[in-house]
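Subset of chains shown; positions unchanged.
As written, the chain order gives the labels A and B, with residue 1 at the start of each chain.
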Amino acid sequence: MPISALKGDLVTANHILFQQGVLDAFGHVSVRDPDRPDRFHMSRALAPGLVTVEDIVELDFDGAAVRPVRGSLYVERYIHCEIYRLRPDVQSIVHSHSPTVIPFGISQVELKPVYHRAYFLGQGVPVFEIRDVAGARNNMLVNDQTRGQALAQVLGKGNVSLLRGHGNVVVGPNIRTAVTRAIETEVNAKLQLQAVMLGGPINYLSAEEAETLGAELARTQPSDKRGADRVWDVLKQQAEAARRLLQGT
Amino acid sequence: MPISALKGDLVTANHILFQQGVLDAFGHVSVRDPDRPDRFHMSRALAPGLVTVEDIVELDFDGAAVRPVRGSLYVERYIHCEIYRLRPDVQSIVHSHSPTVIPFGISQVELKPVYHRAYFLGQGVPVFEIRDVAGARNNMLVNDQTRGQALAQVLGKGNVSLLRGHGNVVVGPNIRTAVTRAIETEVNAKLQLQAVMLGGPINYLSAEEAETLGAELARTQPSDKRGADRVWDVLKQQAEAARRLLQGT
């Protein structure tokens, strides 16, 4: 996908994640530059629901904008810098305060896949504890390189990491898959919470099942594109309808 | 109902089940052909919210399309093939990832009718465990004849079966009843979950009550049509309004 089309998807990703309730007035989504793998694109500091293509900026891994920026940058852009640096396979990242996921980072039940669409959680969902890197007197924000590196280390080879008392980060091999995964992570959290409430033991997706489905999707759907596209078309239509209502057009 | 009207209902069923949150970007609904009981109709592989009458295809029980198809077929169409083959009384089938139903397939509480509108659950709601037919290293999908047969066996003479870690399947004597039942299955799951949270023992609909009401509806409402039609009119109006908003028309 050429960069101009990718930027269009990035704007749509912001609107979809807002309309789906994964992002609220905060959080951000980014995509790695296809030609310059040491750079990535994301909005300047703005509520995701209001992002337009003019707001997209190009950043390097030090968190610096390549060109002058109108307004300010997200203070937590280091999440993206350090994950892209550590994980060449990652092409897109979502950081959100996705509501039902937060309780899993502060209580005693590990987030695990309870249904097949959340197979990507099968590699484990570690919890990033900011006190470990920033001390007891911290501001809860991943707003510098050291904290970003520590988070990237905790994520490791996984697809999702929780940030205790804050939110989560989801990565993917392309932007549409990352967006779908961010939504499915929220869905899985709701389902798992309800299963816990019904009473366990819970019959989770086994590691073998998660792996088998993941491998098959990677093989039959280059970059998981087919399934992600089917979801994308529906989500985009919903997001655009919501925008028309919001803008009164 | 002539086949052309039935196809219209099938398109509407897709939109209703999407708008009600029973289907998301996945899942499918089908209807048996009234003149050729060894065939059925469903959409080609497409998000249910986007289905139009041009997308409806006719399939035989081997999962083959009777006429050439633009695009691909749902990989899980074997669910429909094998249930229609085993159950001549079934005229319509819904397979969904209906959210609140999934937790009942992975935890320790059996889905049972808690209110009269869910009387059709009274015959029992078995859970299909795909590991039993496809082994530990499976991809979670009912994507061949063997798995479809195993699921149909588990469903037996019932109206609903859960698929562990995946979703559920609901059948009915006509399409409007199947759609209503799919929605009521989700409603019942929500009510039962809340009753469990309040604390039991729970006063379920007795087998006699479920049977008495079911028999009465079958008698007074040919094919459960009257009640289903009252619901259908409302659901259709809602689904059409949602489509206008989505399409900006």
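Here is the rule we go by: contacts are C-beta pairs under 8 Å (C-beta built on N, C-alpha and C of every residue); 3 or more make two chains touch, one makes a residue touch a chain.
Because the structure is predicted, anything quoted here is derived from the model rather than measured.
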Count all the copies in this homomeric complex, not only the 2 that are shown. 4
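One rule holds for everything that comes next: only the chains that are shown with their structure count from here on.
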CA centre of chain A versus CA centre of chain B: separation in Å? 32
Which of the residues in chain B come into contact with chain A in the complex? 24-26, 45-47, 49-50, 97, 99-100, 102-109, 136-141, 164-167, 193, 196-197, 245-248
Which bits of chain A are touching chain B when the two form their complex? 113-117, 119, 187, 190-192, 194-206, 208-209, 212-213, 216, 230-231, 233-235, 237-238, 240-241, 244-245
